[in-house]
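One structure, pasted below without further comment.
Removed from the display is one protein chain of the complex; every other protein chain stays in position.
Moving on, here comes subunit A:
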C-alpha cells in the first residue's frame, strides 16, 4: 500500500453518467479542479473522496513513477502525451492499458478509451499547433536559401564536382547493398556477445545481421570495387613498367584475398554453401 502511495496517481477529468445530488456535486467539484490544473494529482484525501459510496462516475487513473529514483523511462516519455490527452478529454473508465508496445501517443489512448466507454460524444484529441517547429522550419529553410544565395559562387563548383558526386553515389550504393535499410527497419543490435564474453561480429542465420556486420560487408565490397577500379583505370595509366607490374600483383592479390574472405563470411551465414577460394 505504501508503494502505491509513493507512486503518484494522476487523474483525468471525470464523466458523470447519472446524476444524484451528492455525486453531481462531487463531479462538478472535480471538474472545476481538473479545469484549473489537469491532470489532478491523486493523494489520500482525493482517493477517499473519489471512492466514497455512490460512485456513478468514471475516473481514469494513471499510476506512474516519475521520480528519477525509479528510473521509469517509459513513464517519463509517456507523461506529456497523457497530459495532452487529459487536456483534450473532459469526460472519461477504470481499465488497464498494456504498455507492451512502448510509450503511446494520445490518439491511440483516445481510441482505446472511446472503445471502452458507452456510446456518446467522445471529444477529439486536439493537438496544439507546434508553432516552435513551424517557425524553426521556416527560418531554417529561409536561412538555407539565403546561405545558398550568398555562398553560391563557392558552393556551385563543389556541387559540380564530379568526384564528389561519384563518392556520394558509391557510398549510397554500398550502404544500401550491404543491408543498411534492414538495420534501419528492424532495429538490429550493433554487435552482440557470443555468450563466452567475446564479441560475435556475424549474426547466425541467413535472415539476420548485426549493424557492425553490415559495415564490415560494405567495407569489403568497397575494397573489392576499389581494386577493380584500380585495375581497370589506374594501372594501365602507370608509366613505369616495374611499378605497374607490382601494382597489378598487389591489386590482384587484394582482390583475391578479399573475395575469398567474403566467400568465407558467406559460408558462415549459409551453412550449406559449397564454394570457396584459396586463402580463407
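We take it that a residue touches a chain if its C-beta (ideal position, glycine included) is under 8 Å from a C-beta of that chain, and two chains touch if they have at least 3 such contacts; residues count from 1.
Just so we're on the same page, contacts and distances are computed from a predicted model.
You can't see one chain of this complex, but its UniProt record names it "dolichyl-diphosphooligosaccharide--protein glycotransferase", from the set "DNA-directed RNA polymerases I and III subunit RPAC2", "dolichyl-diphosphooligosaccharide--protein glycotransferase", "Eukaryotic translation initiation factor 3 subunit F" or "N(6)-L-threonylcarbamoyladenine synthase".
Among A:53, A:132 or A:239, only A:239 touches the chain left out of the display. Annotation: of A:47, A:182, A:201 or A:280, A:182 touches the absent chain (contact as defined above).
In the complete assembly, the contact with the undisplayed chain comes from A:115, out of A:69, A:115, A:133 or A:196. For subunit A, the list of residues touching the undisplayed chain reads 98, 100, 115, 157, 160-163, 165-166, 169-170, 172-174, 176-182, 184-186, 206-209, 213-214, 217, 220-222, 224-226, 228-239, 241, 244-245, 248-249, 252, 255-256, 259, 262, 266, 269-270, 272, 274-275, 277.
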